[in-house]
Structures are given as structure tokens and as C-alpha cells.
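In this view, the complex is presented without one of its protein chains, the others remaining in place.
Labels A, B, C, D and E are assigned to the chains in the order they are written; within every chain, residues are numbered from 1.
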Amino acid sequence: MIRQAIKLTIVTERLLLKEIIRVIEAAGASGYTVTPASGKGSKNLRSSGDPMVSDTYANVRIEVITTEPEMSERIANEIGEKFFENFSGIIYRDQVEVLRAHWL
Amino acid sequence: MIRQAIKLTIVTERLLLKEIIRVIEAAGASGYTVTPASGKGSKNLRSSGDPMVSDTYANVRIEVITTEPEMSERIANEIGEKFFENFSGIIYRDQVEVLRAHWL
Amino acid sequence: MIRQAIKLTIVTERLLLKEIIRVIEAAGASGYTVTPASGKGSKNLRSSGDPMVSDTYANVRIEVITTEPEMSERIANEIGEKFFENFSGIIYRDQVEVLRAHWL
Amino acid sequence: MEFILDFLTRFATQLQSPTLGFLIGGAVLAALGSRLEVPDAIYKFIVFMLLMKIGLKGGMKIREADLGDMLLPALFAVLIGVIIVLLGRYTLAILPKIRTEEGIATAGLFGAVSGSTLAAAMAVMDAEGLTYEAWAPALYPFMDIPALVLAIVMANVYLTKRKGDAGTRVKIWPIVTDSLRGSALSALLLGIALGLLTRPDFVYDSFYEPLFRGLLSVLMLVMGMEAYARVNELRKVAHWYAVYGAVAPLVHGLIAFGLGYIAHVTTGFSPGGVVLLSVLAASSSDISGPPTLRAGIPSANPSAYIGASTALGTPVAIAIGIPLFIGLAQVVFASA
Amino acid sequence: MEFILDFLTRFATQLQSPTLGFLIGGAVLAALGSRLEVPDAIYKFIVFMLLMKIGLKGGMKIREADLGDMLLPALFAVLIGVIIVLLGRYTLAILPKIRTEEGIATAGLFGAVSGSTLAAAMAVMDAEGLTYEAWAPALYPFMDIPALVLAIVMANVYLTKRKGDAGTRVKIWPIVTDSLRGSALSALLLGIALGLLTRPDFVYDSFYEPLFRGLLSVLMLVMGMEAYARVNELRKVAHWYAVYGAVAPLVHGLIAFGLGYIAHVTTGFSPGGVVLLSVLAASSSDISGPPTLRAGIPSANPSAYIGASTALGTPVAIAIGIPLFIGLAQVVFASA
Partner (left out) sequence: MEFILDFLTRFATQLQSPTLGFLIGGAVLAALGSRLEVPDAIYKFIVFMLLMKIGLKGGMKIREADLGDMLLPALFAVLIGVIIVLLGRYTLAILPKIRTEEGIATAGLFGAVSGSTLAAAMAVMDAEGLTYEAWAPALYPFMDIPALVLAIVMANVYLTKRKGDAGTRVKIWPIVTDSLRGSALSALLLGIALGLLTRPDFVYDSFYEPLFRGLLSVLMLVMGMEAYARVNELRKVAHWYAVYGAVAPLVHGLIAFGLGYIAHVTTGFSPGGVVLLSVLAASSSDISGPPTLRAGIPSANPSAYIGASTALGTPVAIAIGIPLFIGLAQVVFASA
């Protein structure tokens, strides 16, 4: 029942959401979760003309849980190479135990 | 001071939030944190008639930190059995070190 | 390329966001990510007069990824001592592998 | 023959009504991939404003009305809600490839009422000078709640029987209160209460009334975008849902028209009232219905019923139903 | 005797005012567990609109006003803010089971001013044709800021003394600027400045003024729901907070009425102005006050002061205070 898996987390500019989802789905992931985020890093580009003075969340935080470790690496590499030269973002991963999932 | 704990994460349809909180509180957890989320999985039911075209977050991500490992399992089992036959959702957990908490 | 790091997570009242960011930046962290959150714990102060009946997220969840373990402790201690006598909040950390970051 | 020509003219005129125009415009924008977005907070607030306006007006007018007149139409509203569910149960739900409980849920959603379709009808009727009883919008819950309750009960009875355990009985009262607590019905009923018990004339005339048509136009835009977005969901479920979504609104509206006609003859129910009753029947719930059904019949896939309702049912009810029933009323009641 | 009858009639009429109706309606909906929700974005925007409207009007009218007349009422506003805090400090805050700094914080919140209560009073007075000096709403900050500053200073002096270290002095200026930066006061003061320096007549007449009453009705709905939701918070703290929340608004309003009367006699402050001053005193801050107090007196549990204010203070000020002060004005100034 309990299954070891990798949770890959990508924090990047909201502008890229659609394209990143395309990468994730193309990699064959069984799903993903998106949460609104904001933040600061070392590149820190403003992605849009959206007002800064309102409470906008200009980043997204995308999590992909996968039981295949190399899939997480593949997704990270593709996103990193395709977008991170010009866009803000960070990618990290850790180990989780999946207790319930419809794809198990 | 530093205390090993389990962080249980539940991502599911917003519709279920109230009932899931009831389960968590009944299990005796010392607290929980909720963030708005959206996502895609393999069941992928739309829970509500809320417009899809606007920026709605139709899921929630609920985290429960607990120092009792079997509590996390109990909560996961109860939620899984009660809801996941008919509703979308995923449950996973990992280990964290709690540095500060009012219930410590 | 892959770099072991500590992810420090702080969940606390939105009211404190600005001051906590000041602490994080003063500690020399390379960045942070903020997500809206709500929740319940054992102190559970209401931080503002904001309506409870609307869908407000009164908490924030702040993540700081750092390659220096003692920085996470320094931040946690400073925030804990400065704010947690009077404000709600929890701080925990775990290990992650950073695959991509502009500060690497 | 003449009626058909008449209807076609009316339909063509209707196509020029901004209500329909915004609906179609929304669908076109969505189809073209526009990034235009009406924020969720605005959408929710518009729904509140429209139903509060309808409620306030109803409440203010009911004071002067003879509520005895409401009796028969209210009874018919309940009856229509019940008929729609039964009809769906024994047509849609017994078709091949249709899971019975999903068919029933869909019938429940179509028996329930859409506040936005109701608002659209009222805007068109106001523009055409077609009047109705002050309490007519208050027929809403009389059709909405019985339909949802009946659908949930029937689906659960069916599921329980299939499982073979005659154990758990379905409790009706929680479904009723859950319906009443939905945001749409809450706003409508609060509006009626405030219209009845307070003197909101000034605030109604200066705020709720003047903003009504404009806010409705924005809502229609959202519903058009939404309809397009849900077409995909509809594609994933059995084709019969599409057939049902296209045909049911008109059938339900015509049944209601017939019953309304009886009320007209026997108790003098106004032609406008008959049209409104038909629209209530033709409409399918878009806001409160889905979560209530989801909770009540959890094993029914919401893509089926929401897809059928949002992608087809509502556009058909607004674009074809409203001009049809108005045209019918003009033909039928002109001679009377 | 006659006055009481008169007040009761007035109070009964007031119950029919939509302002109060929406407030009560909101509380009833919340109590019944309705899922109706006014989105946060709408709530924030409404507050902005109301205070901007009040500010613009004030600014436009102040141009023609003799600001010398404002001197005494402004001084009294400061005085009332101070009196309210001192009164709370030496009654509520010394009661058993009340933590002194929480009692002081509560007094600070009740000394501060609520923009929504002010707006509600202005709507009722406009409806009754009761006029006031153009600059009267501009008394807001004169009462609000001193009350918050004094409460924060007194609480910190108390806490420092208790700890025994006479070290850290409380800085006043940061509290003042923090108050001024709050969203409510910012909107009000910006409105006054724009009313004074630009010619916003058209935009005022076409937008801010016509929407005022309607937006206020929605805000009252939110505050009613909020009041109910906070009752639980109030239950968790000492009962004295409930007593204070119910009684203080009227006591504060009557003190202000007395001082206003003196201003009336000495400098011709209008009856409407006196009523508005009383409402400012009776009201307790709902938007800017809590975060300022939270930051200034961090060890005071906000459930105490927010509960007392939102669950009881504001409803009492609106439902009883406003009709009471208007009634009083009609009795007192009719003879004058």
C-alpha cells in the first residue's frame, strides 16, 4: 500500500504555467498540484505588467509526485534548459511516502 | 527542542474541506494548515459548478504535522475510505523536524 | 549539479509577513517563497479584523531553502523569540535536493 | 406556419439582444483562446447582486399581492420539479451506457433552477413589456428543492437496492436545508425577506435595479466562456447526455407552459407568469445544484451532469427557450 | 416618558431601514449556516468606495466652509478619544479576570472610529434630512488616532512597569503614521484631499454618490455575518467584554453628545454634527484599529477586543446608537 516516491517541486513565474504543465504531461507524470506563490530569489524578473501594489501571486509552485526517480530528473532538466536562462525559477525534490493515490 | 515529526499532506477537492477537518480534529491532531491548490490527477472529477474559466482553485492542500506516526496513518485511512472512492485526492507523508510549535 | 539543502518552513500570521522577510533577508538567505494559507493550531490568535466569513487566507507559509544548516536554525530562533510569544506560528524543516537554482 | 415564421423573427431579434450576444460572445472568446477572464470574486458578487435584486423586488411587491393566487402555481412548480426528475429517471437513466445514478443526478440538475437563466428571462421580458405576478420569481425554491431532493432520494434508493442492503434510509431534511443554504437560494430568500420586512425602495432603485442589466451582461459572458470550456467534459461522457442537454430544456419548458396554461384558465395566472414558470422549468441549476448533488449522490460523475447542463442545457434554455416561450405566450394568449 | 415612546417608534422605524435590515439579515444567514459569501476583494473595495465617497464630499464642501468652526469640535473629538480610553482603563481594565493590557486595547478599539458605522449613520441622516457641517466626517482621525496612540502607550507603560524595567520608552510617532497608513484612513484622507484640490464633482455625482447606499447595504450584510461569526470568539473571553461591548457604545455616544451640545451652544455646532460626533464616539474600529493594536500591544489577545467590538459594539452602535442619538437630537434641539 505505502509507496516510496519522489516529490518534485518547481517554483517559477506564473506566466510559464501552461508550458510547464505541457512538459510535465509529456514526461508521462500521473498528475500535478499547483499552488499560488510569490517570492524572491536571485534572478527575480517581473514576469508581467500586473500591478505589484495589489495582492497578486506572480509565481506558481508546482508539485509532481512520481515513483520513477529519473522522471523527476528529466522534467527538471527539460524545464531548466528550456526556461531558466531567461525566467526566474527553482527546482528541488525530496522523498515522500504515498499513502493513497488513484494512480497507485 | 528539535522534535522529529510526520507531515501528512492531503490534496483533494475543496468541497470536502470541512469534513476532512472534522476527521483531522477527531483524530486529535494538534493543528493543520490549508493552502489553495489546483491540479490534475487520474480521477479528476470536477467538484462543483464553479466557473473553470476564472482563476479558481478547486482543490485544497491540507498539512497535518504530528509526532505520532500512527496518527498520520489513521487519518489517511479514514479519509481514503470515506471519500476517495468517489472524490479526487492524494495523500502522502514525509519526515520533518519541528523547530518551534506552540503545542511542543 | 544536485545540491543537498535544508528547506525551512514557517507558517504564521500574515500580519508578520514583512517583518519575517526582513529577518530572512538579514540572515543572508538567497531567496524565499510565500504561499497563502489558513489553519488552526493551539494558540490560534486572529491577527486582524478581516472578515472571517469571506474566503480570506489569514496565514502565510514561507519557505526558505538554504545550503547552510545553521542558517535555518538562526532564522528559526530569531523568528521564534521575536514573535512566537505573542503570535501564532510553527516552524519546521526538512532536507531537499536542489536540482536547479539561480544562486547555485 | 405563421407561428414558426413568427418564432423565427423573434429568434432573430433575440439574437440581437445583448443578453444572448454576451453569451455567444463569451463562447467565441473561449473558443479563440482569449485570455480574458472575469475574476471569481466578481462572478460570485454578480450572482449575489442579481438574486438579491430579484428577491428584493419580489418581496416589495408581494406585500401588495394576494398570496392565495400563488397557491396553484406553487403547487405546479413542485409538480414540475417532480415530473422532470421522474421523466429523466425513466428515459435518460435507463438508456444503455448511462449509469443510472448519473442519469438521475442529471435529471435532478435539470429539475433544479438557474438564477442566471431566470435573470436573463426577466431582462428580456422587461424589455418587451411582458409583466408577471410579483411573486412569480419566488416560485424558484418550489421547483428547485423538490427536484434535488427527489433525485437524491431516488438515486440512493436505487444504489441501496443494487447493493442489496436495505439498511440506510436517505434523510430528506438535510438535503432541503443544504439547498436552502446554497448561495443562490440564500440571496434570493434574504432579498425576499428584506423586501417584505424593510423599506429598501431607495437602495433598490439606486443600486440593485440600475445595475441589473449590466451585471447580467457580464454574467452571460462568463456563462458563454464556461459553456465552451465544458464542452470537452461533455465529450468524455455518453452521447445521450448531449441529446438530453439539448432537448430536455424545451420539453420541460413546454410541460410547464401547459400546466401554467391551466393555472391561467382556472385562477388567472398571467401570461408573463406562465412564461416565467416555463423558464424555471427549462433552466438547469448552475450554482447551488452541483455541490448539493455531489454531496448527495457522491458516486455520480459530475462531468456528466455539469457538462450536460452548462455546455448545452443553459445555452439552449436562454437562446431558444426564452424566445420560444415568449412567442408561444403571444400566440396562445393573444386569442384568449 | 414621551421621549422613550418617541425613541421606540423611531427604533421600530429604524428596524425597517434597509441598513439595519441587511445587518440583521447577515447575522441570521450566518446563524442558519448559509454558504452565501461576499468575496474578500468585494469587501475591501466597498470599504474603499464608502470612505472615498465620504472623503470627496467632505473635501468638496470644506472649500466653502469656515474651518475656524471646526476647531472646538476637533478638540472635543480628541478629548472624547482620550476619555474613552481612560474610562476603559479605569473600569474594564481593572475588573477581575481581565488582563489589564487587553482591557486597555479594547478601550483603544472603542475609542477608535469605524468607517462603516459612520457611513451607516450618514445614510440614515440623509434619508431623514438631518444635515451637518461638511467637515464633520473629517473629525474621524481626530478621535481615532489619539485613542489608538493613548491605548498603546498606556498598555506599554503598564507592561514595562510590571516587568520592573523602566527601559524602553514607547515611541508615539510610529503609531500615528501607522494609523494614517491604514486603508480606511488613507482612503478617507485621499478623498478629502482630492475633493479639496481637484474638481471631482462629475465623478462624485456619477459614481461615488449613487453607489453609496447600495454598497453600504452589502457591507452591512458582511458585518452582520461577521458579528455572528465572532460571537464564538467573544464567548471564549471574560464575560465583562460582552458587558462592555454592549454598554460602552451608548455611554461613549452620550458623552460625545454632551460635549457636542456644548459646542452647539458656544460655537453653533449643528444638531446633525452633534449626532455624527456621537456616532464617531459610539463606533469601534473594525478595519484599521485591530492590526494597529495587534502590532502595538502584541501580548493582548485580539479575540478579546475584536470579539467585543465586532460581535457586540458595532451592532449596538448601529442598531441602537444611531436612532438613539438622532432621537435625542430631535428632542434636545427642537426646543432650542
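We take it that a residue touches a chain if its C-beta (ideal position, glycine included) is under 8 Å from a C-beta of that chain, and two chains touch if they have at least 3 such contacts.
What you are looking at is a predicted structure, and each value in this text was computed from that prediction instead of being measured.
Although it is not drawn here, the omitted chain touches the following shown chains in the complete assembly: A, D, E. Across the entire complex, the residue among D:41, D:74, D:194 or D:311 in touch with the chain not shown is D:41.
Among the residues E:44, E:89, E:264 or E:294, only E:44 touches the chain that is left out of the figure. For the chain missing from the display, the contacting residue among E:206, E:232, E:267 or E:299 is E:206, taking the whole complex into account. Mapped onto subunit E, contacts with the missing chain fall at residues 39-42, 44-45, 48, 177, 180-183, 186-187, 190, 193-194, 197-200, 202-203, 206-208, 210-211. Touching residues on subunit A toward the chain that is not drawn are 15, 45-56, 85-87.
The chain not displayed touches subunit D at residues 15-18, 20-22, 25, 28-29, 32-42, 127, 210-211, 213-215, 217, 221.
One rule holds in what follows: only the chains that are shown with their structure count from here on.
Taking each chain's centre as the mean of its C-alpha atoms, the one that lies farthest from the centre of subunit E is A. Farthest chain from subunit D (centres taken as the mean of C-alpha atoms): C.
Residue numbering at the subunit B/subunit C interface overlaps only partly, since under half of the positions present are found in both copies.
In the Cα superposition of subunit D onto subunit E, the rotation angle, rounded to steps of 5, is 120 degrees.
Here the spacing of subunit C and subunit E, counted between their Cα centres, is 35 Å. In subunit B, 35-36, 94 are the positions where the chain touches two or more neighbouring chains simultaneously. For subunit E, residues touching at least two other chains, in rising order: 37-40.
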